[in-house]
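One protein chain is absent from this view; the other protein chains keep their places.
To keep things simple, chains are lettered A and B as they appear, and every chain counts its residues starting from 1.
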Amino acid sequence: MGAETDGTVLDEQEVYRRVVDAFCEALGLDEDEVELTSLVIDDLGAESLDFLDIAFRLERAFGIKIPRGEIQRTAEQKTGEAFEVEGKLTDAGAKALAEALPEAPQDRIQPGFPVRDIPRLFTVETFQSLVLKLLAEKQQVA
Amino acid sequence: MDRREVWITGVGIVCAHGDDVATVAEAQREGRSGAVALADSFDTTHFDVLAACRVPDADPAIADLKADFGLRAARAAISDAFGEDAIDCRPDLVGVHLASGLVSTPVTEAEDELLASMDAEGRYQHAAAAARLADPSPWRARHFTDRVNRTLTTDYGIRGPSLVNHGACAASAVAIGLGARWIERGTSDVVLAGGYESMIHPFGVLSFGMLGALSERQDCSPAEVSRPFDATRDGFVIGEGGAVLVLEDARRARARGARCWGRVLGMGTSMDAYRVTAPAPDGHGAVAAMRQALSKAGLGPDEIDYINAHGTGTPLNDATETAAVKQVFGGKGEAPPMSSSKSALGHSVAAAGAVEAVLCLLAMRDGVIPPTLNLTHPDPDCDLDCVPLEAREAELTHVVSNSFGFGGVNCSLALGATP
Partner (left out) sequence: MALITSVGLACPLGLGREAALAAWRDGSSGLTDNDRWPTDGFPRADAGLVQGFNPRKQLPDRKAVKLMSREAQLGVFAVVEAAGGTDVCARAGIAPERFGAFAAAGYEVSALRDHEEMLAQSRSDDDPGKLDINRLFSTGRDAYNPLAPLRILPNMALFHAGVTLGLQGPHLSLGSSPAAGLVALGEAAEAIDGGDADAALVLGTDAQVEEFRSQMLVEAGILPTLAAGEAGAALVLEPDDADDDDPVGVLAWCAAQEPTRTGYADPADDGATRSRLYGHVLVLAGGPVDACLGDLWGDPARDRAEINGLPTRAELLASRPRTGWLGAASGILDAALAVEEVKAGRYDRVLVTAAGIAGDLAAVVIGRSGATRG
């Protein structure tokens, strides 16, 4: 069921609560196992299929639409064509990705990092930030 | 007791190329695609899938298309084997093993059964559903996946074992392989084995689409969407149909002067024990299935003349399958030619293994390896001889047909030409 977000401004606490709830439901975790800094793959055990489920639950909980591959696309747009070469981040690509993912472990985002491993950098906060951004855009539109 | 030899004495097929063997063989030889626009079936304005491989003469008035394909294929196979619409064998020595997939719900039935029982908010009203229970319901009837077995065993008076196989995309290959074992062991003298499927309806394509399995390519014609082993592949094209083989104890078949289409030499099955929608990256399950099929058949890798690949056209399957084939048969130049029939007929899921077994029999009979269509940009990870674009003449004595399913269930069949 979609949450009633229309007309109600959610405080950050409530956004966090619903984000954690989505992760708990999708990954079969208890609340105290999920932290803002948890890496979604390495700490919480998510697999690629789980990302579909997490995105679906967030969309339903906040009445938003999360475009697939949004985070990587944002970084790519910032760097243009030189984002990656043969599946590895360029210098500029690494810089743009670090900016797009300020909450991710920055020391891991180096030139040469495999593009297919980008989801390994996602934390719970990555999703919370995305939700907040999409909620803000939605309110602007409304 | 020695293993009895298993002949295939009858064949029935319903696929995007049609429902008679001669037409199907000709389409294979000419490298034709059976794909049409999915939009011909229903409105796809909001669904990014261009193509489907539909059975051409499917009667839209038939609600239970899937069962219809299964029954048509089975009846055709019986007529082919026995020259009449009856099975010439003691009833308790005839077995049935048919594969069937996910239950299909046409839109009209979802309306009649589900929407009709829901309130304005979409909550299911159990009392409303209970009140309609007295009326017969085609929707409920369709959910018995043994309905085709029941019709066949009733119509033909069959009294041997009757099984429904639910082994996903490998199901009908397993049905054939296990049916052959019944004959080898002496449990049955004749077995109807195969499968049937139709998922080309809105709920069916929606399910596969949401799992990310279907190609979403839009920049070409429907015939060009399915491109197994190509660098630009991005998913499979949904197919439909049915295929049934009549398997028979060879001594009995010889004695009654039956025609032999070919032989089932061995089956190998294995599980990846890995992920639902992805094959194990090292291909260990596929390797084990192929090796076991060869071992059961008593054949070495160098005795296989052709591999009919699972070859769905998903990025992962084709690369993993190539790697697995190399482990069993050697690299480029060593491994036999391999092609994907799904390039022409799409993926008919539970029916695919049986449809492709029939195609293998035709390939051996005609000495023609069917091509992999649309393979114009070879993928370095799929660098075996995949018989691109055009059929090739070759003498084929032994072939392997691969079927690897959702959930990592694998099956390889070793088939032999008419002795």
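Just so it is clear, a residue touches a chain if its C-beta (ideal position, glycine included) is under 8 Å from a C-beta of that chain, and two chains touch if they have at least 3 such contacts.
Small disclaimer: the values here were computed from a predicted structure and weren't measured.
Participant: For the full complex, which residue in B:34, B:70 or B:160 touches the chain that was left out?
Facilitator: B:160
Participant: Check the options B:53, B:89, B:174 or B:415 and report the residue that touches the missing chain.
Facilitator: B:174
Participant: Out of B:145, B:308, B:348 or B:402, which is the one that touches the chain we can't see?
Facilitator: The one listed residue touching the chain not shown is B:145.
Participant: Tell me, which residues in chain B touch the chain that this view leaves out?
Facilitator: Spelled out for chain B, the touching residues are 42-47, 92, 96, 100-103, 105, 107, 110-111, 114-116, 118, 120-124, 126-127, 129-131, 133, 136-137, 140-141, 143-147, 149-150, 153-154, 157-168, 171, 174, 178, 181, 185, 202, 206-208, 210-211, 269-277, 284-285, 288, 292, 405-409.
Participant: Name, in rising order, the residues on chain A that touch the hidden chain in the full complex.
Facilitator: 1-2, 25-29, 45, 49-50, 52-53, 56, 59-60, 65
Throughout what follows, only the chains that are shown with their structure count from here on.
Participant: Could you give the separation in Å between the centres of chain A and chain B, each centre being the mean of its C-alpha atoms?
Facilitator: 39
Participant: Within the complex, which stretch of chain B touches chain A?
Facilitator: Contacts found on chain B: 210, 212, 275-278.
Participant: What residues on chain A touch chain B, complex-wise?
Facilitator: 47-49, 52
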